[in-house]
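Submitted below is the structure of interest, expressed as C-alpha cells.
One protein chain omitted, others in place.
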Amino acid sequence: MQLRNKKLDMDTFLSERTEVVASWVTGKDVDFEEGVRYQHSLPESKRFSSVLAAADREGRTLRQPRAGVALVDEHIKLLQFLEDACDLLPSTIDAYTRLNHYEKAAEGIARSTAAGTSLLNGFPAVNHGLKECRRVVESLTKPVQVRHGTPDARLLAEITLAAGFTAYEGGGISYNIPYAKKVPLERSLRHWQYCDRLVGFYEERGVRINREPFGPLSGTLVPPFVSHCVAIIEGLLALEQGCKCITLGYGQAGNLVQDIAAIRSLRELANEYFQAAGFTDYQLSTVFHQWMGGFPENEAMAFSVICSGAAAAALAGATKVIVKTPHEASGVPTKEANKQGLEATTQTLNMVREQIFPMSPTLDQEIELIKREVRCVLAKVFELGEGDVAIGTVRAVAAGVLDVPFAPATCNAGKLLPVRDNVGAVRIFDAGRVPLPDDVLTFHRDRVAERAKAEKREASSQMVVDDIYAISKSRLIGRPR
Amino acid sequence: MQLRNKKLDMDTFLSERTEVVASWVTGKDVDFEEGVRYQHSLPESKRFSSVLAAADREGRTLRQPRAGVALVDEHIKLLQFLEDACDLLPSTIDAYTRLNHYEKAAEGIARSTAAGTSLLNGFPAVNHGLKECRRVVESLTKPVQVRHGTPDARLLAEITLAAGFTAYEGGGISYNIPYAKKVPLERSLRHWQYCDRLVGFYEERGVRINREPFGPLSGTLVPPFVSHCVAIIEGLLALEQGCKCITLGYGQAGNLVQDIAAIRSLRELANEYFQAAGFTDYQLSTVFHQWMGGFPENEAMAFSVICSGAAAAALAGATKVIVKTPHEASGVPTKEANKQGLEATTQTLNMVREQIFPMSPTLDQEIELIKREVRCVLAKVFELGEGDVAIGTVRAVAAGVLDVPFAPATCNAGKLLPVRDNVGAVRIFDAGRVPLPDDVLTFHRDRVAERAKAEKREASSQMVVDDIYAISKSRLIGRPR
Amino acid sequence: MNYLTKNRRTQGANEDMSETNVILGVIGSDCHAVGNKIIDTVLTGEGFRVTNLGVMVSQDEFIDAAIEVGAGAILVSSIYGHGEIDCAGFRGRCIERGLEDIVLYVGGNLVIGKREFSEVESMFKDMGYDRVFPPTVDIKSVAQSLRQDIVARQ
Partner (left out) sequence: MNYLTKNRRTQGANEDMSETNVILGVIGSDCHAVGNKIIDTVLTGEGFRVTNLGVMVSQDEFIDAAIEVGAGAILVSSIYGHGEIDCAGFRGRCIERGLEDIVLYVGGNLVIGKREFSEVESMFKDMGYDRVFPPTVDIKSVAQSLRQDIVARQ
C-alpha cells in the first residue's frame, strides 16, 4: 500500500475492511449500516460533537477524566461513579489491546475475573465486542470517547463506533511515535486513514463522530510548536478522509503565558492551515491536558499540579480539559481519587472561567513565536512531501524535521532537546535537525543562557534531566539545590 | 485618655504598664529588660524580620499556617509537625483570650486537660504565661508570630514579646471592627498605640519585632481600597510609635488581575504615604491571605481554593502567604490537614514563583483604580482628623467614610455593599457614605450593570448574598442557576 | 446595617408565621457576623419576626430577649469551635428562667476539629437542643422545621 494524503476509495476501504473485521473473533458482529442506525438512535446529549459545540459557544471548558478497567460491569460502575463530576466520559483502552495483542487482553480479562480486581490498565473493548460496548454506552447519560494509544486502531474503531461511542482519539503520528517502538510511520498513518475514513463514512450518513489527535505526545517537555505541527497534520489527514469534527490537543507545559499562547495559537493556526487546504465545513475545538509528566507522590501536592492545569485550561479558553488524579504518581487511580481530581478541577474551572487573562506584549510575543515555528516546520514538511502532507510527514520524521522529544519510536530522530528557561517556559536546548530560523534559535539560546547564568552552571543534558523530574520533586524548573 | 497620633511618652506608657501587667496573674513575671536580653539571645533564623527581609530580597513568597491549641505540649507538637512544611510559624490565640476573658480561657484549659483534646480554638498565651511561652519558642527552629484578633492586646504583647515571639499581628482598627461588637474605636486605637510603643521600645533596644496589621478584615468581599486604607493607617500609627518592620496584608478576592493589582498597589501606596509622613527608615513587606470567606466542604475543592490563593500570592509577589486547609469548612483543622494545605501551597508556589504575570493595560487600570480610591478616602480621613490620622480614623468610621462590609462592630457604618462584577472582581454595589469620585462610582456601576445584564436580573442584595456563598458552592460568582 | 433586609417579606412570606418571634444570635466570644446577617435575612423573608442579637451573645442575653418578646424559639449559632463550652447548660438555664417549652436550635462549627456530624449532633441533643445543624445547612429548610416545632410546642 502506497501512502498518499487522498481520500480512500470505497473498494480499497471495503476490501481492507474484510481483513480488519476478521482479525479477531468479535469483528464479525459489526455491521456498518446497523451501526449507523444505532448511532442515530442516541440522544443529542450523548453526542460528543454536540456537547463540544455548546461548550464552545458558551466559552466553557468541559471536564473529562481518563478511566478504564478490565471487566464490563466494573467499567460501567467506574464511569457511572465519575459521571456526575464531569461533562465527557472516556473509555481508556488497555495496553495489550493498543498493540492488538487480543490474546493477552483475554488473559488479562480472565485473570482479572479470577482476582476480583482489574489487572489491566484499561478497558479491552475489542475483546468485549459490540454488544458489551453498547452496554457501556447505554448505562451512561453522557458522551463517551475511546482513548487509547493504538497504532493500528481499525478494528477498535469498527467495534466502538458501531457500539455508539461518539468520539475517537488518536492519529497516525500521535499514536505511533509516543506509543510504539518499531511500527513504521507509513503503516500507522495508513491505518489511521482507515479510521478517519470510517469516521467520514459515518459523517456522510449524518452521524458526526469527534476525532481528536493525541496532543501531548511524549508528555515530557514537548515544545508547543512540535505538538502543534503534529496536531495540524493529523487534522489535515482526518479532514481529507471526511472527518468534520476535530479537537486538537496540547499538554500543559507549566508556564502560564506559554500555555495560554499555545492554546490560542493552536486554534488560529489550525484554521489557517485547514482553510488553506480548502476545508471550510468543519467544527474545531481544543483540548488541554493537565500535566502529563511525572507527578509528586504527595497527594496535596498532586492537587496543586491538577489545579494549575485546570486554571491554565480555563484561562487559555480550551474547549475541554483532560483531568489527572491525586494518585497519578502511583499509576492507575482508585475511582475515588479519580473523582477528586475532577472535583478539584471543577472548583478551579468555576473560579477561573469568567476571568480574562489580559492581552499583553509578552503574550503576543509568545503566540507569534509559536506561529513562526509551526509555519517553518510545516513549510518543510510540505516541501519534503512535494505538496503531499502524508508523504511529507514520513520524510520529515525520517529527516528529523519533525522530532518528538523522549519518544520510544525508533523512526523518531530524538535529536531535539528541550529545556526550561528562567521563567519555566519550555525552550529548545538543541534543535537537532529541526529547521528553525536563526533568529528563533537565537531567542531560544538567549533564554536558556539567561537561566544557565542565574543557576551559575552551563546548560547541559543534566539540566534537562533535572527539568524532567522537577514537578514530581515539587519544582517547575529543575534548579540545582 | 485623649487619642492623638503621637508617640506615647515614657511616663504615660509606664504608668499604664503597671495596670496592664497587673490585669492577670501572669503579668507579674514580665520584665522588659530581661525580655530584651532574651530576644537578643535568639538566633537570626528565629527572627521574623530577618527571614522576611531575605525573602523580599530573593523575591520569594514565604508560607505561614494558622495554628493554636489549648495546651502547651500539644501546641508545641502541632507547630513542630508543621515546621518543615512552612517558613514562618504562628501561635493563633483562642477567642476568650482575644476578649481578655482569662477566666474563661482558664476554664477552657482545664476542660481541655480533662478531655485530653483541645476545646479552645487557639493557644491561650496569657494564661500560660512567660515561661511556658518561651518553651514554645525554644522548641522550634523558625520564627513565631502571635496571631489573634484582640482589641486590647497589651498584656498579650507584654508576655509574648518578652517570651521571644518576633512578630505581632493586629491593629486598633483591624482587630476591633471585624472582631468586636461594642469596643469603642478610640479605645482599641489607644490600646494598640501601647502595643506599637512596646514594639518601638524593643526596636530602640536593638530588637526588631515585625508588626502586621490584619489585612482581610471581615474576609467577605472587602474591596481592595477598603483594606488598603486600614492597612496604611495602621502602618502610619505603628511607625509613629517607633515600629520599623511593617507587613501589610490583603485577603484574596478571587479575581487574579484584581488580586495582583491589590498587592502591587498596596506596596506602592504604603511607601507613598509612609514617606509623605516623613518615615524613611522602615522595612516594608506584604502578606496575601488565601480566601478568607466560606470554603467548600469537599476537600478536593478546598484544595483548589487553596491553590488559587497560592498562585495569586506568588504572581502578585507577596512576601508571605497565609495558608488555609482542606478542613476550612469544618473549622479548626487536624494537624495533618493543616500540613496538607501547606504542601499544596508549597507545590503551587514552587511552580509559579519564577513566572512573571505580564504587565498589561488591564492590570495597569486596576492598579490605578485602587490607588485613586485609596487616595480619595485617605484624603478625607486626614481632613476629618485635621491632619491627625488617629482622630481622622475615629471620625471617618463614625461618618461611614471608612466602612468595612459585613463587620460585627456597631461603630462601623456597614453601608458599603460590595458585589462581584462579570469577571469576578469585587466592585461596589452601594458606596454608602464612602466619598469616591463620580467617575469611579460610574465605573463600578457600569461593571455591576454588565453582570446584571449577563444574568438577566437586577443587581440587588440577593446578588450580594449569592456572592458570599458562591465559593463554598463551587463558584466564584454567585450567578442564578 | 439594613441593606440585606431591603428585600424582606418580598418572597416566601408565610403570614401564619408573621407573629412568631424567634431570637437569633452568635453565642459566646464568637465574632462571626456574616452568616448571622444572612440567617436573619432568610428567616425574616420566610415570615418570622426575628430579634437578632448579633455576635457575642451570652446565654442570659438570649433568654432575656426571649422573655421580652415572648419568643417561640432561640436559634444559637457558634462558628469558632467553642460551642461545647458556650452551649453547655443552656437548656437548664432556660428551664430555671421559666422557658420550659422554648424550641432550642443550635448550628455552626460547633466543636474544635473535623468530627462526624452525627457524633456532634448527639452531643448537642444530649445538652437539650431540639435540632442541631451543620454550617452548610439550607436556612430555608431550618425555617420549615422551625415552623413545625414551634406549632408542636404550643
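A, B and C label the chains in the order they appear, each numbered from 1.
Methods note: a residue touches a chain if its C-beta (ideal position, glycine included) is under 8 Å from a C-beta of that chain, and two chains touch if they have at least 3 such contacts.
All figures in this text were calculated on a predicted structure; none of them were measured in a lab.
Which of the chains on display does the removed chain touch in the whole complex?
Across the whole assembly, the hidden chain touches A.
Which residue from A:4, A:77 or A:104 sits in contact with the chain not drawn here?
A:104
Touching the left-out chain: which of A:65, A:333, A:358 or A:392?
A:333
Return the single residue from A:38, A:96 or A:288 that touches the missing chain.
A:96
For a quick check of understanding: of A:65, A:129, A:149 or A:309, which residue touches the chain that isn't displayed?
Per the contact definition at the top, the residue touching the missing chain is A:149.
Tell me, which residues in subunit A touch the chain that this view leaves out?
Contacting residues on subunit A, toward the hidden partner: 94-96, 98-99, 101, 104, 107-108, 111, 117-121, 149, 178-181, 218, 220, 293, 297, 327, 329-334, 337, 406-408, 413-415, 417, 430, 460-462, 464-465, 468-469, 472.
Rule of thumb we're sticking to: only the chains that are shown with their structure count from here on.
Mind having a look at which chain is the central one, using mean CA positions?
B
State, to the nearest whole Å, the distance from the C-alpha centre of subunit B to the C-alpha centre of subunit C.
Chain centres of subunit B and subunit C, defined by C-alpha means, are spaced 30 Å apart.
Just give me the whole-number Å value for how far the CA centre of subunit A lies from that of subunit C.
The separation of the two C-alpha centroids amounts to 54 Å.
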